[in-house]
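A short write-up of the structure that comes next.
Showing chain A:
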Amino acid sequence: MTTVLGLFNYWVVIVLMMTGFYIVISRNNLIKKVIGLNIFQTSVFLLYISIGKLEGGTAPIIEPGFDRYSNPLPSVLILTAIVVGVATTSVALALIVRIREAYGTVEEDEILEIDGAE
Partner candidate 1 sequence: MTVKLALVLALAIPAAAALAVALLRRWPNIREAATLTAGVLLFADVLYLAREIGGGGAPDVELIEVFPGLPLAFSLEPLGLLFALIASGLWIVTSLYSIGYMRARNETSQTRFYVYFAIAISATMGIALARNLLTLFVFYEILTLSTYPLVTHHRTENARRSGRVYLGVLLTTSIGMFLLALTWTWWRTGTLEFTPGGILAGTVEGPELIVLLAVFAFGTGKAALMPFHRWLPAAMVAPTPVSALLHAVAVVKAGVFTILKIVVYIFGIDLLTDTGASVWLMYVAGFTIIAASVVALGKDNLKARLAYSTISQLAYIVLGAALATSAGIIGGGMHMLMHAFGKITLFFCAGAIYVTTHKTKISEMRGLGRAMPVTLFAFLIGSLSLIGLPPFGGSWSKWYLLLGTAEAHQAVLMGVLLVSSLLSVAYLMPVVVHGFFSAPDDDSGAVAIKEAPALCLVPLCFTALGCLVWFFFADAIRELLLPIVGG
Partner candidate 2 sequence: MIREQLPALQIVLPLVAAPLCVILRRRIPVLGLAIAVAWTTFAIAVALLRQVLADGPIAYALGGWAPPWGIEYRIDPLAAFVLMFVSLIGAVTLTYAPRSLAREIPSDRLHLFIAAFLLCLTGLLGIVISGDLFNVFVFLEISALSSYVLIAMGRDRRALTAAFQYLVLGTIGATFILIGIGLLYAMTGTLNMADMAARLPEVMSTRTVVAALGFFSIGLFIKMALFPLHIWLPNAYSYAPSMVTAFLAGTATKVAVYVMLRFTFTVTNIKMSFGASDLGTVLIGLSLAGIFVASTVAIFQRDVKRLLAYSSVAQIGYMVLGISFASVTGLTATIVHLFNHALIKGGLFLAMGCFAFVAGGTRLERLHGIGKTMPWTTFAWVLGGLSLIGVPATAGFVSKMYLIRAALEAGVWPVAAMILLSSLLALVYVWRVVEVAYFMPAPEGAERREAPLSMLIPTWLLIGASIVFGIWTSASAGIAARAAEALLGIAP
């Protein structure tokens, strides 16, 4: 039991990851796909950050009296990854705007229909 509860951060990650992935593949609306992608990426961020926290670890600033520090590196890495995620989202949304201008819709099935009719 403790193992299951003790691993709850991983369970959260898995749930978010699957949710995000499912949204990407099942939703036709392009904006919803992007949201799904975001959720998917966020789950991975949580994975990294959560493994950085050590049990009984304090903030990673050297202070006498403390001998266990949480790992600062994952948080740093994730800052970079969050930036990447933001950039991806903005490119995706820009593409969606252009798609809307070109096709008049942001529903994937309608776009396929329009292209298929060409």
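With respect to how the candidates were assembled, all candidates are chains of the complex that A comes from, given by their letters.
The rule we apply is simple: a contact is a pair of C-beta atoms (placed from the backbone, for glycine too) under 8 Å apart; a residue touches a chain by one contact, two chains touch by 3 or more; residues count from 1.
Being a predicted model, the structure only gives us computed values, none of them experimental.
Looking at 1 or 2, the chain of this complex that touches chain A is the one numbered 2.
The residues of chain A lying in touch with candidate 2 in their complex are 21, 24, 30, 33, 37, 40-41, 44, 47-48, 51, 74, 77, 80-81, 84, 87-88, 91-92, 95-96, 98-99, 102-103, 111, 115.
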